[in-house]
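Removed from the display is one protein chain of the complex; every other protein chain stays in position.
Lettered A, B and C in written order, each chain numbered from 1.
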């Protein structure tokens, strides 16, 4: 109820602040007998962790996951899977300077208003550090969905867009550059853009596109729990996300029905796929694709005027090492959340088949 | 679990097919002692019902709600509120011609694949008729949130856009025209567009913008149940919706942090509001605004090629009276879903205050 | 959240007061393609309804269920199943005499304290009339669990006990007498007891035993959602229930481990079954049996002293036609709740197999 759980049948509950002892989570509902590839899980965490390239924050956090339960002899047992990720450098910093300051476009003001008492160190619970736990659970969900392909990539940084349709991209190149754009040429432009922005002490937004392939037909529930509605919620729950669209998305609003309708081929596939692989909230076997909008990171290295908790006007400037653009590190998070949604519906679908 | 419920504390469960005896729902969790304005509830239904203007479907359905429980002497009792809306003309039609045909971009194929057995009459459970129940519950939620203003309006039809910011609009004019656009001039263009499209036997998409004002500070839960994540899910659960963005939305991805950050005024309000009234998933007291993308209606009056359940290629053409553009009738539905989300968080917020 | 739903995957939500227009419910999660036996459903309702024999209340209520959705051509479609049961004689009575009086051991006082405003007619939402909706849903759950046998019977009325173990009983005789005790001799004593009590204007308690046979191995979830914990909750949610025990129950507390342990036979069955068919919260394939305690009905035909809502001492006496003993009519309700619990775990179990 208080917002720290996601999923119904494949359910993740997370805890932990950026500067506490550890963050962690519990996965409840993972079927027994799934042989886990622990390296693959850690690899997903490594894709998200700070310090992995020159265009992301240079903080050092090893982000090593430790599983505490639910796994025996390398396989899941059906019991709840508890895990923690220790915060390795949480004690060294001094946060008194931001203790009473409301950073613009952060959650400082709203958390203080809502809870009265908050852990102000490094954003506390509102820190994106929490997403590491999603990546752990998502990596397990991916292994459960072994035949499904989940591919996210950076499709824009500021006004640098990757215009090509996903069908023409070589996803094996996504990890070959720091910005995680599968087109090497556009990737270089994006990287240059991010470096220029960082030099200004500023930040920039961007979009992530995600493609889900080989999703079984029939995932999703009608009415309120449509597959795309849950995907949308999952994406919008990621820090800094401002928008979600799937299939034809906002562009589809300018189309006519005669242009937009996906006609069927005799085998039940559709000749076009403006529907984005989902009809009536249920997967139809075609590719599912969607786009997620990320705003620019709120912490900038320029001086800003803000207020403190008593309403005094104060000057502040970002300290420490922050991301100039959140998008490259968001790729594994988008994939993880997509995997969690699919795993949940996959289990749900098994009930009725 | 099977998708027919929305909300946790103010919870709506719906049932009913477009051509069964009746549709209806149960609202569980509405606080006791709320004096209901029944005319206001019916009025919301009337805004959604078919046949209300020349640019919507000309079907006749009175859509009269009958409350069966949970209300005594005009006030809620705290018990579950059951209600039905009878389907008045459900018996007259012959649906055998679509029994085995998969209409393009409808849910016929996915429902058949998922359930094996489906009520094919008029779309059955996948029909947008189901949204009438949401409007009933949303109308009660609105009455619970008496100080909150919820205003949706048509912000585009095809490529006709209402470019003005919402602050410059006079919401009292939204209901003054058939398309529900508060700018009379743009409204006329939209209406002309819809009429032209209908003449072609075609349909067109559009967008709805919704503004929530006087929302208390502190609504929303962190991490997975952020206020905008739930609003997004609510909107994406409405038939024909392909996208959702709030605050700066997709445009925000092209901005720099120094441009996008909302600086605080001494009273805790913000000088700009690109955040869209929500920070860290929690309302900050500023206006909440978001935009919803609707695709063109799939049923068109032109001949289309499709397949039947045995994979035979067949020709089909839409029959009956359908909407050329779903947006005007979607306005009360968007408002209703927004009200349901707010009511749920409003009750959730009372727990901790 | 507000208590009107039961189950997670096979979920019933109910509404309705005893003297409103109708009571009803929604079943969400029933798999598609279940061919329903409507006579069997109505038959279960008839077992619960008033006026069926000389030892139960002589009120006349036909209790005819009307299904509104989720069923097409006699089979479930996977959509939510809405149903209503009209209250046929709700308008005739005058309840002003109990409007402000708190009947002893009824919910009048607590409802008034909790909700402020309540429907006082005939107990409103706290009336056992609500259980008719459980019987409808339970009858469908029984049909889903076609191989499982669910047999409840009256095992005591006051101090008249059916001492025989369930294994020696002929369940086909349960319906052959008005008290629903499968031993005709004991049944006659129970009936005589109830008649004597009624003559005094008094009421009497009793117990129901229920036996579940052919339950698949593996139903139930560990830790908090143990099968017997959910059965216990289900039974304790029935009006007038004060206790629940399964297997050896309270008697088992006086035994030694060496007496109580159920030793295995080579085929995995157990030679004794003090465990009651459940080990570690999960069904083991042996018979599940439990016992439910019902207090005497609170409405008696004798004068009692009580208070009104202003604390004035008043005299009151039961009016109308009430049950002298709730147990005979509780049999189908106990069975229905057991069926709902099993159906939920049955679907849950399908996820992992």
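Basically, a residue touches a chain if its C-beta (ideal position, glycine included) is under 8 Å from a C-beta of that chain, and two chains touch if they have at least 3 such contacts.
Note that the structure is a prediction, hence the values are computed from the model and not measured.
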Notebook entry, point to check: Of the listed residues C:70, C:122 or C:206, which contacts the missing chain in the full complex?
Noted result: C:206
Margin query: One chain is left out of this view; which of C:74, C:184 or C:268 touches it in the full complex?
Written below: C:268
Next item on the list: Out of C:107, C:139 or C:179, point to the residue that touches the absent chain in the complete complex.
Entry: C:107
Next item on the list: Decide which residue listed in A:13, A:131, A:151 or A:177 touches the omitted chain of the complex.
Entry: A:13
Next item on the list: State which residues belonging to chain B touch the missing partner chain.
Entry: 9, 29, 31-32, 78-79, 222, 347-348, 350-352
Note to self: Suppose we count only contacts with the excluded chain; which residues of chain C make the list?
What the structure shows: 1-6, 8-9, 14, 102, 104-107, 109-111, 113-115, 125-126, 130, 156, 158-159, 197, 200, 202-207, 217-218, 220-226, 228-230, 232-234, 236-237, 242-250, 252-268, 270, 274-276, 278-284, 293-300, 302, 304-307, 311-313, 348-349, 352
Check: In the whole complex, what residues of chain A lie against the chain that is missing from view?
Finding: 1-5, 8-9, 11, 13-17, 20-26, 28-29, 32-33, 66, 68-70, 72-73, 75-82, 84, 114-119, 124-125
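We take it that only the chains that are shown with their structure count from here on.
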Check: How far, in degrees, do you have to turn chain A to put its CA atoms on top of chain C, rounded to the nearest 5?
Finding: 180
Next item on the list: Report the most central chain, judged by the distance from each chain's C-alpha mean to the global C-alpha mean.
Entry: B
Note to self: Shared numbers divided by all numbers used: is that above or below half for chain A and chain B, i.e. same or different?
What the structure shows: same
Next item on the list: Can you check how far apart chain B and chain C are, centre to centre, with Cα atoms defining each centre and the answer in Å?
Entry: 39
Check: What whole-Å value do you get for the distance between chain A and chain C if each is reduced to the mean of its CA atoms?
Finding: 47
Notebook entry, point to check: For chain A and chain B, what's the span in angstrom between their mean Cα positions?
Noted result: 27
Next item on the list: Name the residues of chain C that each touch 2 or more other chains.
Entry: 9, 29, 32, 78-79
